[in-house]
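One chain of protein is taken out of this complex; the other chains stay put.
Going in written order, the chains are labelled A, B and C, and every chain counts its residues from 1.
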Amino acid sequence: MIDFCGIELAHPIVNGSGTFDAIAARRTFGEALLANFPFAAFVSKTVTLEPRQGNPPPRLWEQAAGLLNSIGLPNRGLEGYLEHDLPELAALPVPLIVNVMGFTREEVGQLVQAFALRDEVAALELNVSCPNVESGLIMGADPGETAALLEHVRPLTSKPLIVKLTPNATDVGAVAAAAEAAGANAVSLVNTLRGMALHPRTGEPWLGGGTGGVSGSAVRAIALAQVKEVAARVAIPIVGMGGVQRGADAAELLRTGAALVAVGTESFRDPDAGGRVARELADLLSERSEVAPETRSDKAPKTGVR
Amino acid sequence: MIDFCGIELAHPIVNGSGTFDAIAARRTFGEALLANFPFAAFVSKTVTLEPRQGNPPPRLWEQAAGLLNSIGLPNRGLEGYLEHDLPELAALPVPLIVNVMGFTREEVGQLVQAFALRDEVAALELNVSCPNVESGLIMGADPGETAALLEHVRPLTSKPLIVKLTPNATDVGAVAAAAEAAGANAVSLVNTLRGMALHPRTGEPWLGGGTGGVSGSAVRAIALAQVKEVAARVAIPIVGMGGVQRGADAAELLRTGAALVAVGTESFRDPDAGGRVARELADLLSERSEVAPETRSDKAPKTGVR
Amino acid sequence: MSSAASRRTVAPFGRRLGAVEANRAVGAYRVLEVADPGGPAPRPGQFYMLAAHERWGGGEAERPFLPRAFSFLRATDERLEFLLEDVGPGTRRLAELGPGDGLWLTGPLGIGFAAPEDGRAAVLVGGGIGIVPLGGWQDEIGGPALLGFRSAEHAAAAGLLAHAEVATDDGSVGHHGPVTDLLAEFLGASPDAVVYACGPPAMLEAVRALCAERGVPAQLAMESGMACGFGACFGCVVPTRHGYVRLCLDGPVLDAADLETALVAGAGH
Partner (left out) sequence: MSSAASRRTVAPFGRRLGAVEANRAVGAYRVLEVADPGGPAPRPGQFYMLAAHERWGGGEAERPFLPRAFSFLRATDERLEFLLEDVGPGTRRLAELGPGDGLWLTGPLGIGFAAPEDGRAAVLVGGGIGIVPLGGWQDEIGGPALLGFRSAEHAAAAGLLAHAEVATDDGSVGHHGPVTDLLAEFLGASPDAVVYACGPPAMLEAVRALCAERGVPAQLAMESGMACGFGACFGCVVPTRHGYVRLCLDGPVLDAADLETALVAGAGH
């Protein structure tokens, strides 16, 4: 078992918010999903105060070794989430982490406060980094803004607060340090990198939302560098993500300082990617400890495998 | 012919600094290189005041649809460049743009001043964005720093000054606007994105330089989004680059606001990539103007094809 | 296994490795026969996400990266038949697979066609590669097939369905004109029909408009760009009268009455 901010997890692999809908997956795959749930905790898609339709289609563009998306955070809003989604997600066999986003500090505060009361929720992730929605960029790209947000919401809950950092920032390490100083229990990164594609025939922006965010293998090296920068600046645990496809990719993020690893886009290629990565990782770690203990890093991850 | 900052160019394709060594290519390909020179202007690799060996190997890591490099700006230094490189580069059949970088404003000033005197040099590109060398990040990631640099060097030359922006910045548009306001004649982007890879066996950083910069197809969508942001903020011409492989990629950058397009990593896959992209682009543009003039953008590039 | 009444066969969790057994040309298309041992019987109209086991990537513009959505033509005894049209790097890679090559498959996904209610007679309308989901459905519920194609080369695929009446854009076979001409004629004679249609957006929109005008119920098997196929990415939405729906989860078969238009941005070629 792994301890992450006081939450017991069976292995270090979770999902990236917005890249796995456990409710839809259960409709598609039935109860087999629950019997083989791929993630050690489930991170739900970003919830906002009001319901959102999301961006007009097309929302997807396939790029070289990656995906550009402009989903626009469709969700039922806080009330709809509490009524429809929460009961179903609470029935999952793993702890639930709810990802929230507000357009003002007060909105984030309202969301945090609402979930603070719910026992079904193990932790909250603050999306301050969504590149599709204006405020995401503003709150998470600046250390001062991030600190002010945390100072506002920290008193509202004793649940672990994970700040999801945006990679579209000059100095993610400084933002992470500001979040830590203001009381964040963990940081997660990377969110998607701002990107754009044009319609091959018309030359107009392809995505209904204009610009979008890049994820997948294409961003793996960028994510690893950012996790390293953040690991050098904070002592709180890091949820590393960005382009993880295989157990070896997860092992690299762990070695670089992550305590957990999230699988995002790879779940689109393989619905059980999370489970596969967890199994490959376990095999790798047991191989290494058997064959060559001396080649393992002495930098232990911030939260270890017990 | 194209007019770029008063320089006449045969077509809109140039090379990215540091991705084509015309002197080495001439040794490898002989005079055929000059007869078929792939670029409309040649941008030389970053020159610093003092000679540099560059970073220890390994310097290259192949990532999904891209390259991660940590070259570390090896060069002969200003004196060596003037003595050895400049005469050979002046013999190329195209205008020469010299890319310079200093570790302080004064150093950049010295470099600019030295080249201001040389008729062989058509323009200067200021590398304020190299992610491998500390100062690169500092000068080009902050609008104030960029403005201060330009204010220092602008009086030193009447040659066009192109500021090469770093993509590792929260707001590239703001940096570009600061450069323009302080007298830059053009901006170029993107430089490489900070990235890292680990040795598959040891788990230590693979690159001798620790971290490096990502280029190639993987960054194309990110580059396009940044060019769009910058185009919305400045009126000076833009040299767009990042993952250009085909004429269609160049056309997209032009359409999004670039006046010229640079080919970088693709030259490693095809030494004549610049020439091929220029030919494919010309075919595309003539096809479009023949077949469907009404589908062309009404946003003309800042510097048009006459 | 699901009963005939259900529109959704639940998929085994995760992707699984199928094996290509045959790849043959049918006119301008390729039929891929894939062994899916242990795979459940899908409902007509459901689809699969497919990717080549090897070398999925490295095509034009360094793609494909994501799996691709395909209806099945017929499914018998744990063998699936797919019909492919080469329109880009993903379909090109799949179309070159030969016997023994591995194929990742996830599915069946989405919901299939609903059986005709109140004794209406089924008529199947297909355009181009859109004939695919009609194959298995016709085997189950019968009914004539009105099929539109670009040219005689493509119309060769009409042989994959029974009782097919053909229209071509170039008039090289069958009726010279859109397949909706045939449908209009049919509905004139049999106004109590229910229409099952699949094809390019413009065709589906013409079918929708015609059926709306005539007050005939229609089910449209639609397309949109997909990344995951199981509701994970929210990328495949199409607008309906009740807001956006994920086509991979609440479709690909939609009730025409729920649509203001069948023209979906980013779908079609």
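We adopt the following convention: a contact is a pair of C-beta atoms (placed from the backbone, for glycine too) under 8 Å apart; a residue touches a chain by one contact, two chains touch by 3 or more.
All values derive from a computational prediction rather than experimental measurement.
Name every shown chain in contact with the chain that has been left out of the document.
A, B, C
Of C:G58, C:P99, C:G142 or C:G243, which residue touches the hidden chain?
Touches the omitted chain: C:G58.
Taking the full complex into account, find the residue in B:C5, B:A40 or B:L67 that is in contact with the omitted chain.
Of all options in B:C5, B:A40 or B:L67, contact with the hidden chain holds for B:L67.
Just to verify: which one of B:D3, B:E120 or B:D270 makes contact with the chain not shown?
From the options B:D3, B:E120 or B:D270, the contact with the absent chain belongs to B:D270.
Just checking the interface: what residues of chain B touch the absent partner chain?
18-21, 23-25, 27-30, 32-33, 36, 45, 53-54, 56-60, 62-67, 69, 71, 74, 206, 208, 216-217, 265, 267-272, 275-276
Using the touch rule from the top, list residues of chain C that touch the missing partner.
54-59, 62, 64-65, 93
Can you name the residues of chain A that touch the chain not displayed here?
So the residues of chain A touching the missing chain come out as 65, 217, 245-246.
In the analysis below, only the chains that are shown with their structure count from here on.
In whole angstrom, how far does the Cα centroid of chain B sit from the Cα centroid of chain C?
Those two chain centres are 47 Å apart.
Could you put a whole-Å number on the gap between the CA centroids of chain A and chain C?
That gives a centre separation of 34 Å.
On a C-alpha centroid basis, what's the spacing between chain A and chain B, in Å?
Taking the average C-alpha coordinate of chain A and of chain B, the gap between them is 34 Å.
Two or more other chains in contact with one residue: find those residues in chain A.
63-66, 216-217, in rising order.
Enumerate the residues of chain C that touch no fewer than two other chains.
If we look for residues of chain C contacting two or more partner chains, we find 61-62.
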